[in-house]
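What follows is a short report on a single structure.
Here the complex is missing a single protein chain, while all its other protein chains stay put.
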């Protein structure tokens, strides 16, 4: 289904090349002052602005205006559901005509057609990364609520391909784009200021909800926290309590630290060329770059869902 | 909360040293014949039997009888909730008296006390791995239902410490136990026979639900699927479609393949010795070994939750 | 919260005098052809058209256009969430200025202010009956899906005040309006064509879900089915099996028949006059009249929520 959360819920709607994408946020307290500039800033980060992406790889044109439909009056929340939409003004279905007969490898088109008996080949329809624009809006509001309680969330790229030196990321991406190729990346996210006690034992452990949220992001292939996958080689006697901020499913008062990995998009100029398609395609040289604010958004949605009702 | 799933739900109860652990399984179809031998076999695997664990590290004595309270008549399901319990016959609170004043590093006792204002120091209370015995029972029933539909789930250890050669795992563990230490491990799980179409776009992607389920297992620190974390270094042009069986959140008809990592338990004879405690302690040299059937169980609970209602 | 249903969900948003009201419908099958004319007809019934209401008591001007935002392409559903909105073009906040200082007796303004610390005095804000316009849209789509399966839902007024003869309803209402007063009414709803088996034992009994849905409609004060409240005087030996179409919480293959009662609105010209307010007020002489399609809508949402996944 298209709703995330239990107490603070976010319902997402919209196809990439339909009328609009948007969402309904339910559970926002009344009388909270919304910082619209902060929302816009995260939308810009998602479009590639303020990032290391080569200018030609950015999607600045995608930053349309948000129409607020309900739940806010004079910039203050009413305690009622906040509905918003962002029109797909930038609909360019003609860009995708050449794909009508070709299922893009590694894309969701084929499974969608199998499952629903329908294929919306234009930009992946609902499966498109366009949908994440609504997540960023909702997640930013969640971040604002958390910030008021002293909780901050910051994600950043820590690896691109085999490169782990951030100073070299920009050049690396430039080169990759010149090759018409794409590359994977790892994002690390840190939550500061969370008090002891967020999370539930057994099934709703904090790490379980975070993993669920993060792996719902397109192209994400893995999640770990604390000692993570690298900790496999550690002995019990060496562990020294690097908890990643969570013990027994519950925040322990130290920073939450987790990582997630994003695969390279398989639809690149290079790959299309192999299929004999030369038409231009909008594609990300490294989806992880633009995923950074999405990771923050999903993290915020998880935390606020627990937080509000403690 | 203590319920997993939406359509096929499993509610777990019980503290490690209370009266009993058990669960209620809701959503099982009527007239399904239960294979009790299969359940027992998985409980034995969870206790260490049929594994590479040194004999002294097994917990065979924990395999108590299951009392079936409802939902089954003459070995057939009624379509009503299946409740069961396993008594904690093996209650040995005296083993833990020496811990009454010592919070075990890396264990949930401390956060539990902070959150609930109460500490059940005897064996971790609800946070104990004892709780997973109920998961194995429920998960095995889910596996049986899936098997009838041609879907099988098999998990196996693929790494212990830095060792990736299964032929050497047993010796490695023997050595680790002699040192009074513990070590991490990686489990790989493969689902065969799943048709195209299991999973939901957006938030309830198959990989997201799987990650949620797997990271709810004690000591699990990470989850990845398909190309996973190692895929970070791959280029889009090299990917060749290793999907891990899931595209766009939906099964694509190939085998589902995911991995998960388990940290070493921090409470070892060696670590207690450092704290000046010499009393004997039940502890796992490598929790990943006994986690194998639990990984299968949680995977089955995820799949059957989607499957039953397609 | 503002979401109804589990499998076929409807999320409602919008304040009566904000930008728009609308909703998101999730769980609609793909490739279903929407009958937009049918939706419009129910919106007209909700506005008073095609009813016994005196012309001056109708709200025909409220029938604004629906903007479809997602989930539909060329009149066919995509299987993705259907989002829609109806703008509050008819915002007349000045009509309500005189109420700014007066809490209307029997209205939700006061409890809202207590609960949320905020009062949106303009037309009741979120509590306004305006919100039900979105229910009618979603419910009509649910009715269409049910109709394709041979299930029809028809509600009708069976009592106004003490009057039970439908032939006399129109005159009665005319008179009541001339007095500047309002009156209660009883609606009966009949579901035809539902096969045996809809409903769940124990908590999700069909009658329980129906009662929940119907009592969520503003001004509804009661629900009964089958022999209902009048059956209290019946003996077991006299009952003759008037089940109301439900036995043990599950449809039994006969028509579902239930009743619900609507109180008169307390905000009438007469009551405001007593408070010394003479300004014109939009008010319903008998809210039950316009509630008929809302009762059908909520019934459809309940049934389709069960139906789709049987």
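By written order: A, B and C. Residues from 1 in each chain.
As a convention for this text, a contact is a pair of C-beta atoms (placed from the backbone, for glycine too) under 8 Å apart; a residue touches a chain by one contact, two chains touch by 3 or more.
Only a predicted model underlies this, so the values are computations on that prediction, with no experimental measurement involved.
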item: Sole contact to the chain not displayed, among B:48, B:125 or B:199; value: B:125
item: In chain B, positions touching the absent partner; value: 1-3, 9, 11-15, 18-22, 24, 26-27, 30-31, 67-71, 73, 78-83, 85, 116-118, 120, 125-126
item: In chain C, positions touching the absent partner; value: 1-4, 12, 105-108, 110-112, 114-115, 126-127, 131, 159-162, 176, 181-186, 196-197, 200-205, 207-216, 218, 220-229, 231-237, 239, 241, 243-244, 247-253, 261-268, 270-271
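The rule is short, and it goes like this: only the chains that are shown with their structure count from here on.
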item: Gap in Å, rounded to a whole number, between the CA centres of chain B and chain A; value: 28
item: Intercentroid distance (Cα basis), chain C paired with chain B, Å; value: 47
item: Sites on chain C at which at least two other chains make contact; value: 80
